[in-house]
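Quick notes on the structure that follows.
With one protein chain removed, the remaining protein chains of the complex are shown where they sit.
Our next item is subunit A:
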Amino acid sequence: MRRRAWPSVVLLALVAIFLAYPLYALFEFSVRFPLTGNVSFDAWTKLFGGTDQSRLAPLYQGVVNSLLIAALTVTIMLALLVPTMIWVRLRLPRLSRIVEFCALLPLTLPAIVLVVGLVPIYRFISTSLLNTDAIWLCFAYVILVLPFAYRALDSGLSALDLETLATAARSMGASWPTVILRVVLPNLRTAIASAAFISIAVVLGEFTIARMLARETLQTGVMLVNQAAPQVAAAVSLLSLLFGIALLVGISFFTNRRPTR
């Protein structure tokens, strides 16, 4: 614990209020009747009671799609990144800078730019390979989550003595797939969990690509519902922001259990 002066506490409190106030306003908006100021939890009961099926349909469909996309994205991301990163560390250290550069590259490419180039690719995917189902957004989303997932996995791998683990396993006769699946992976559990969590958060929050490719996800669903039922949209926004915060507080308990400095 270092010096802790009161100005910094005041400052933190002010920033906290600035960050929390819109969330509170969102809640108030969801329960307050705009003209009279009466409080009613209609929006919340509609949301969970399912009494407004037809108007909220895009939202429910969007939530289902987003969850499926998140699951697919995490699967593809792990299948691509984990073996490659382990392999590069063990056998191709010279490639590690290139892999890192490529994995972090999407940070510098705005999603709106990426989607301009993805339009023809998705036209091909939906007419010749698969179909227009929203779940295939997962291919593009893997690119978006790559930098975040890479960082999470990289810090997990740096904490391991990969070389020794692999040499020990190899000298006992383990094949490379066995080394990766049964020796390294179990040691990477927390890094994999935090890579998955951050990926889920990014997928659930993505709007640009889904909107431009006209697919229905949580975000585009909220956007649609906002026109018909703004209070429900406010309730959903608040819920998903809180869900995201819970997800990331969860990550911090995984990763920061002991100070790593």
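What we mean here is this: contacts are C-beta pairs under 8 Å (C-beta built on N, C-alpha and C of every residue); 3 or more make two chains touch, one makes a residue touch a chain; residues count from 1.
To be clear about the criterion, contacts and distances are computed from a predicted model.
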TODO: Tell me the UniProt name of the left-out chain, picking from "Protein FixC", "PadR family transcriptional regulator", "Spermidine/putrescine transport system substrate-binding protein" or "ABC transporter permease".
DONE: "ABC transporter permease"
Task: Residue of A:39, A:119 or A:172 touching the missing chain in the full complex - done: A:119
- [ ] Pick out which of A:39, A:130, A:172 or A:245 touches the chain that's been left out of the picture.
- [x] A:245
Open item on the list: Just to verify: which one of A:95, A:165, A:193 or A:228 makes contact with the chain not shown?
Closed with: A:95
Open item on the list: Need a quick check: the contact residues on subunit A for the chain that isn't drawn.
Closed with: 1-5, 7-9, 11-12, 15-16, 18-19, 21-26, 28-29, 34, 76, 79-81, 83-84, 87-88, 91-92, 95, 99, 102, 105-114, 116-121, 139-140, 142-143, 148, 201-202, 204-205, 207-208, 211-212, 219, 222-223, 226, 230, 233-234, 237-238, 240-241, 244-245, 248-249, 251-253, 256-259, 261
